[in-house]
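A protein chain is absent from this complex, but the other protein chains hold their places.
Going by the order they are written in, the chains are A and B; count residues from 1 in each one.
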Amino acid sequence: MLDQSYYDKVDEIIEQYGRKESSLIPIMQDIQGEYRYLPGELLQYVAKEIGIREAKAFSVATFYENFSFEPKGKYVIKVCDGTACHVRKSTPVLEALYKELGLSKKKHTTEDMTFTVETVSCLGACGLAPTMMVNDEVHPAMTPEKAIALVKELRGDIV
Amino acid sequence: MGTMTIDGKRVTFTDEKNVLSVIRNAGIDLPTLCYHSELSTFGACRLCNVEDDRGKTFASCSEEPRDGMVIYTNTLRLMKYRRTIVELLLAAHCTDCSTCDKCGDCSLQRLARRLGLRKVRFENTKERQPLDYSSPSIVRDPNKCILCGDCVRMCAEVQGIGAIDFAFRGTEAVVTPSFMRKLSQTDCVNCGQCRVVCPTAAITIRDNTEEVWEAIADKNTRVVAQVAPAVRVAIGDAFGLPKGANAMDATVAILHRLGFDEVYDTAFSADLTVMEESKEFLERLESGENLPLLTSCCPAWVKLVSERYPEFKDNISTCRSPQGMFSAVLKEYYRDEANAQGKKTVVVSVMPCTAKKMEAKRPNSFTKGEQDTDVVITTTELSKMIKESGLAFDKIEPESADMPFGIASGAGVIFGVTGGVTEAVIRRLMPDHKKDTLKMVSELGARGEDEIKEFSVDYKGRTLNICVASGLATAQKVMDKVKSGEAHYDLIEIMACYRGCVMGGGQPVNAGPRTKQARQEGLYNADNTTIIKKSDENPMIQDVYDGILKGKEHELLHNECFV
Partner (left out) sequence: MTTIETRETLSQIRQEESDKRTKEKCRILVCAGTGCVATGSLKIYEELKKLCEDDPDVEVELQEHVEHVGIVKSGCQGFCELGPLVRIEPYSYQYIKVQMEDCKEIVDRTVKLGEPVERLFYEKNNKSYAHPKDIPYFAKQTRIVLENCGNIDAESLSEYIGVGGFSALTKALFEMSPEAVVDEVDKSGLRGRGGGGFPAGRKWKQVAAHKEADVKYVVCNGDEGDPGAFMDGSVMEGDPYKLIEGMMLAGYAVGSSEGYIYVRAEYPMSVARLKLAIAQLEEAKLLGDNILGTDFCFHLHINRGAGAFVCGEGSALTASIEGHRGMPRVKPPRTVDKGLWEKPTVLNNVETYANVPGIVMKGADWFRTIGTEKSTGTKTFSLTGAIENTGLIEVPMGTTLREIIYDIGGGLKGNAEFKAVQIGGPSGGCLTEAQLDEPLDFDSVKKFGAIIGSGGLVVMDQSTCMVEVARFFMSFTQRESCGKCVPCREGTKRMLEILERIVNGEGREGDIELLQELADMICNTALCGLGKSAPLPVLSTIKAFREEYEEHIRDKKCRTHTCQALREFKINPEFCIGCGKCAKNCPVGAITGVRKQAYNINNELCIKCGACKDNCAFDAVYVEV
């Protein structure tokens, strides 16, 4: 159960976009932005408030990659696997991160909720391939070593 | 208006919506798995692809006919494409046809055969999903879903419910209630219309035939059948009868042969409904309370009102549905030991409807703590029982329904089409039953194809405003207008299934436009050939009122409230 503060926040977001069908995606984006995931209860609530069927809201939410019903880690690392990055060897970077954090294609978030590792197709900085994004910040010219060092730094490890 | 050349033959077209219709009207049965003329065009199966004279392929379901078009429907490459598409579908499908509920009725299976598919070159790598048995009306088997979206569009566009939708995308896409819940946890109204359009066994009727066989096999049980009006014009579909032919008498005979002890006509209790509902209508007109009166014979509609328009709950007629009235009266009859003769009574109702399965389990379908209708089977299930038994439907000697509940008026029979209840009630309200009066009533506006039918009729100097509609999306339009005060009616008749129970969720599938029309006409013909036209003239009705119902009208024929 989510406490009232979540619903208050959502009310605020809904007010901003208005109670209409086309507000659904921006509202979900803002909720996701706020909590780094989209709690199912809130989606139900939004559907009711803006007057769309719950099955429809679920349908839209699951269509887009950015929405997640699972809480994400504090640092969301998106390793670019776009063409430019792929041909400049982004896969080893991803694999190094998986190994370092004990994650896999199926398991995206560490137990301690610190890191989530995902892939993304192009961050628009292809000139600096391979790239990755940590929360909103793009990191250029990655190597497996640089990626691991960054993770350690974020974790606050003394290297 | 124009002409096009299809496979070298010149064809004229008029107002066809798309090239596919032109092709089909030209006598070519182009295969499709996602096209329904009553739903929006989705374009997902890609089987309807045709080729133009420049070798360009396009989906004919979504192309407007243009004058001078030259198209080919059966080139070698098109045939290959179609075969591969079906092959790909089967490769992602749990293909256990011989034990599948849809075997023989399945569009996918039929297509595979028709296209001469001999081999599937790909492995099914999909994980098996559990089936959803939570609904009393339908069963969902995601393993057999080909994602044509027909059910989704039906539920949303025609029924305005939206209980199920697509979720996820790509090869992970599924059709599901929100949050992968079970259907019983949604606001599904059990109409079964999704099942009607589903080309495969991904949505099927919840089968209750086993319970019937067991009851029949039990020597200490009296098994009583009631057969709803709409069943008689559809049951013959599976046995090669002409579409829409009235097969009531054959059905009665078959049911007897299957081992039913007594077989009755639900149209009889429809007459009871007319009596009660018209009385109630007059009372409300008198008092001015709870108008408009909303009909209550369709459980899917009743469920919709209670969930989406709770403020109109008291407007719903308190009358039980014909199924409910019949079972209650029958059970009451056999509560008398003298009648029961030591046997248990099981009432099986044969319905065109999947929602009736839900209605039978509703708390207000119980009398004295007992469930009135024990088992509900649909027309489709009855067909199966007949096939299983091996009885030859077309060779059976017709029999008429048993007494004492075997006589019905024409008014009771037309309950099976949209507008029928209304017409029956108005007939009852008319002072006479002269030919002209009946003709006048039939022309008031309750019949016909319009989405929403509005008309008024004079009753003792008062103008009664009436609305008749079918399809729950349409129903919600009506209710929204009533709610906003934009429309004022005294009586609203709604049938959840578009065109009424003749097109109910339990009827045999693959009905084309002609079949649909034939079923409606079949019931009107049945009405035309009955001698008794008005419910109050049914001699049995008075007997029942004077006998078994005396003092129990309310208990047996009405619901306390709808929850």
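Please note the rule applied: a contact is a pair of C-beta atoms (placed from the backbone, for glycine too) under 8 Å apart; a residue touches a chain by one contact, two chains touch by 3 or more.
Nothing here was measured: the structure is a model prediction, and the numbers come from that model.
Taking the complete complex into account, B:43 is the one of B:2, B:43 or B:398 that touches the chain left out.
For the options A:16, A:83 or A:143, the residue in contact with the chain missing from this view is A:83.
Within the complete assembly, residues 41-46, 49, 57, 59, 61-64, 77, 80-81, 84-85, 88-89, 91-92, 121-122, 125, 146-147, 149, 166, 168-173 of subunit B touch the chain that is not shown.
Although one chain is not shown, part of subunit A still touches it, namely residues 20-26, 28-29, 52, 59-60, 63-67, 78, 80-88, 120-129, 131, 133, 136-140.
Here is the rule we use: only the chains that are shown with their structure count from here on.
Per the touch definition, subunit B reaches subunit A in the complex via residues 156, 161-169, 176-179, 186.
Those residues of subunit A that touch subunit B in the complex are listed here as 40, 44, 53-59, 62-63.
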